[in-house]
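With one protein chain withheld, the remaining protein chains of the complex are depicted in position.
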Amino acid sequence: MSVYVLCFILFSIGLYCVLRKRNLIKIIIGIGIMEYAVNLFFILIGYRFEGRSPIYAHDKVIKNMVDPLPQAVVLTSIVIGLSVTLMLIAVAMRIYERYKTFDITKINRLKG
Amino acid sequence: MIEIHLILLFMITAAVIAVEVKDLLSSVVAIGSVGIGLSLAFLVLKAPDLAIMQLVVEILSLIILVRATMRKDLPFSISGRWVFNTFATIFFLIVFLTAAYIALKNIQSFGNPVLGISKTYIDKGMEMTGASNVVAAITLNFRSLDSLGEAMALLTSVIGILAVARRIGYNKRS
Partner (left out) sequence: MRLAQYLIIIPLAAAFVMLLARKRFKSSSDILAVAASLSLTVISFVIALSTASGKAVVNNVGNWPPKIGISLVADGLSSFMLVIANFITLVVSVYSIAYIKKYTDKWKYYSLLMLMAAGVNGVLATSDIFNLFIFMEIASIAVYALVAFGTEREAMEASFKYAVMSTVASSFILMGIAFLYSYTSTLNMADMAIVIASKGPSKVIAFVSVLFLMGFGLKAALVPFHAWLPDAYSSAPATIPAMSSGVLIKSLGVYVIIRIFFNVFGITQEVLNIFITLAVLSMLTGSIMAFGQSNIKRFFGYSSISQIGYIFLGLGIGTPMAIAGSLFHLFNHSAAKSLLFLNAGDIETNFKKTDLNKMSGAAVLARTPVCGYTNLAGMFSICGVPPFAGFWSKLIIILACIQARRPFVAFIAVFVSILTIAYYFRAMTPVLFGEKTGEAAIELKNKPSLTMNLAMIALSLICLFGGVLLLPNNIGNNLLNCARSAIENGCSGYAAILFGAAK
């Protein structure tokens, strides 16, 4: 239970960074922290005390594997998080070329 | 499970450093350490494939982030407008954490998962697919549409970056 609470505190730190920081790169870092927290939460859900990795052994029958499905899910989720982060960084670099600043309060030409 | 708590405390400290420090390069290095902490956590939670994957992806995104911040004079980030925005954000986060705590009390306690379809994967995975790594069997065999989608997402991201990085956007002739 306390592990879950710590994981959510990590998520909130990332959310705070996205909502409050002015630098574009800090916002991307905040999104990265949020993704780490969500992936960790998935794996924490599937953990079993005294569990073993979900890999078969030749000679014995393993009775207490941890849950393999969240691991497959997080495998895909890490890659999707990488794709979105790459896209964000590319757009941020182009913004720096055009606006000459990373400050989001100055990148404000669209109004209404 | 004292190791998980220690690793999580380390990650939280590194995340706070990444968020608050003024120098951009230092905060990129701090988020690198959050990623390595996550990879260690995956190892302790008995998910070796994920630890490898997280390390590789972490290194990739770190390199690209450093490239994005390196050549641009290391601009320092300045504190923004304070009072109302910060209090509103902290209030929203407190409400969110309280609601999450109430919901977390009602799911399975840590360390005793309820296995639904995972039971079928564990019991019959070897005979259905012939793979000894159950996670590989799930990713490549049972849920192969997910892996196709993951490859499509990478393809979309690459074509998107090519489209965004064009030097000339408009045709001059028309």
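In this document, chain identifiers A and B correspond to the written order of the chains, with residue numbering beginning at 1 in each.
Here is the rule we go by: contacts are C-beta pairs under 8 Å (C-beta built on N, C-alpha and C of every residue); 3 or more make two chains touch, one makes a residue touch a chain.
What you see is a predicted model, and the numbers here were worked out from it, not measured in a lab.
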{"item": "Residue in contact with the excluded chain [from B:52, B:88, B:126 or B:159]", "value": "B:159"}
{"item": "Interface residues of chain A (partner: the chain not displayed)", "value": "11, 15, 18, 24, 27, 31, 34-35, 38, 41-42, 45, 69-70, 73, 76-77, 80, 83-84, 87-88, 91-92, 94-95, 98-99, 107-110, 112"}
{"item": "On chain B, residues whose C-beta touches the chain left out of the figure", "value": "99-100, 102-103, 105-108, 113-118, 120-121, 141-146, 148-150, 152-153, 155-157, 159-164, 166, 168-171, 174"}
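Heads up, the rule we're going with is that only the chains that are shown with their structure count from here on.
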{"item": "Mean-CA-position distance for chain B and chain A (Å)", "value": "2"}
{"item": "In the complex with chain A, residue positions of chain B that touch it", "value": "1, 4-5, 8-9, 11-12, 15-16, 18-19, 24, 27-28, 31, 34-35, 38, 41-42, 45-50, 53-54, 57, 60-61, 64-65, 68-69, 72, 75, 77-78, 80, 85-86, 89-90, 93, 96-97, 100-101, 104-105, 107-113, 115, 117-118, 121-122, 125-126, 132-135, 138-139, 143, 146-147, 149-150, 153-154, 156-157, 160-161, 164-165"}
{"item": "Interface residues, chain A side, partner chain B - complex", "value": "1-10, 12-17, 19-23, 25-26, 28-30, 32-33, 36, 39-40, 43-49, 51-56, 65-69, 71-76, 78-87, 89-94, 96, 101-103, 105"}
